[in-house]
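Of the protein chains in this complex, all but one are displayed in their positions.
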Amino acid sequence: MVEVNYRVVVQEPAFSQQDEYERLRTSALNVGAVVTFAGTVRDINDDDTVTALRLEHYPGMTEKEIQKIIAEAAERWVVIDATVIHRVGDLHPGDEIVFAGVASEHRGDAFEACAFIMDYLKTRATFWKKESTTQGDRWLTTRQSDVDAAEAWREPSLKE
Amino acid sequence: MVEVNYRVVVQEPAFSQQDEYERLRTSALNVGAVVTFAGTVRDINDDDTVTALRLEHYPGMTEKEIQKIIAEAAERWVVIDATVIHRVGDLHPGDEIVFAGVASEHRGDAFEACAFIMDYLKTRATFWKKESTTQGDRWLTTRQSDVDAAEAWREPSLKE
Amino acid sequence: MANPVTGHVVAELVFFASIREALDCDRLTLDIKDGTPLSELIDVLAVEKGENWREALTAENVRVAVNQELVKGNPRVNPGDEIAFFPPVTGG
Partner (left out) sequence: MANPVTGHVVAELVFFASIREALDCDRLTLDIKDGTPLSELIDVLAVEKGENWREALTAENVRVAVNQELVKGNPRVNPGDEIAFFPPVTGG
């Protein structure tokens, strides 16, 4: 196993982009690149107007799965430090749901590791979303595009 | 040409990650993903200890080239808004050099467009770095890995 | 985990999202023997709780985790195990 610093948090409150970015940037002197991803609640999904979103998760298993994903990223790319923060509870359009960030020596590793972490998080981390729309409430189902995105990392990438 | 909002700045002062992120996140209601990249001055380059970096650019042409890169990204991916801030003048190890950020509806577009913008910026935007190291001063030369990274975007990507 | 009444070590079952809602249950404990096949555990639940439990827990796409690790097929489970049932994940 490659040693990697990480920070994994599941929480109700919003996160601070600045604080998370600063932690990654100053994680080590050899950090040359920090890539961050933030996902927000969109106001439209499958053509319906979303009014609210409730997120639940499997406490304990979620954190372990995300740690595994980060460890796998660190096996494949140079990862100096990585952060994942995922919110749970009641959220609304415009709210931030998830933060993922990777500090690396070079940008290629930071971009790929961060995208990989998000793609795997989507298909492996034990979160579930229930959406309130003007058409009623519904549990979201897996998107084939998310399954495909995670699957694509198994193939040798053109960029490796 | 696809319409795209953008913010391109070349400046001496540091940028605020939080401000730039917030501008992208709140750019439109359909923003679902914000990817940011920040590059920092590393303390080691080609095995020598870097003590300072001086960055110069071609005022006018630089901004135009970056705008062209953003426009090209917006032709290839859904880009709601994009920001590039590049610092010039005297910088030191740990300092931030460059910020790039993309707001999109979905994460795939945001990741790819942001990585593309950085790869093209590296090989097309008119900046030049002079490094002070414990071995003396030197103008940096183009890295083959940067040329290759930009070149790779010409190939059909597995992820498209 | 011990049953508070009998003092036996029991299995703990947890249910999430649409499965939790369908069963109107987020957590229960069950007395099982060492090495009970998962299918037998579900048989017990179907008898005790109703056939709708079998339907909900054996539907296509139901994920099962034992002690917070995903499992496939019909693994044997033991007293003390935490056994989770949930639909495909939709976070991020």
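Which chain is which? They are A, B and C, in the order written, and residues in each are numbered from 1.
Just so we're on the same page, a contact is a pair of C-beta atoms (placed from the backbone, for glycine too) under 8 Å apart; a residue touches a chain by one contact, two chains touch by 3 or more.
Quantities reported herein were computed from a predicted structural model and do not represent experimental measurements.
In the full assembly, spell out which visible chains the left-out chain is touching.
B
Looking at B:E56, B:E75 or B:D90, which residue reaches the missing chain?
B:E56
Residue by residue, what part of subunit B touches the chain that was omitted?
Interface with the chain not displayed, on the subunit B side: 39, 55-58, 60-61, 64, 86, 97-98, 118, 121-130, 139-142, 146.
Methods note: only the chains that are shown with their structure count from here on.
With one step meaning two chains touch, work out the least steps from subunit B to subunit C.
2
For which chain is the distance between its Cα centroid and the global protein Cα centroid smallest?
Chain A is the most central one.
Based only on mean CA positions, could you tell me how far subunit A sits from subunit C in angstrom?
Distance between chain centres: 28 Å.
Quick one: which residues in subunit C touch 2 or more of the other chains?
92
Two or more other chains in contact with one residue: find those residues in subunit A.
In subunit A, residues 39, 118 touch at least two other chains, as defined above.
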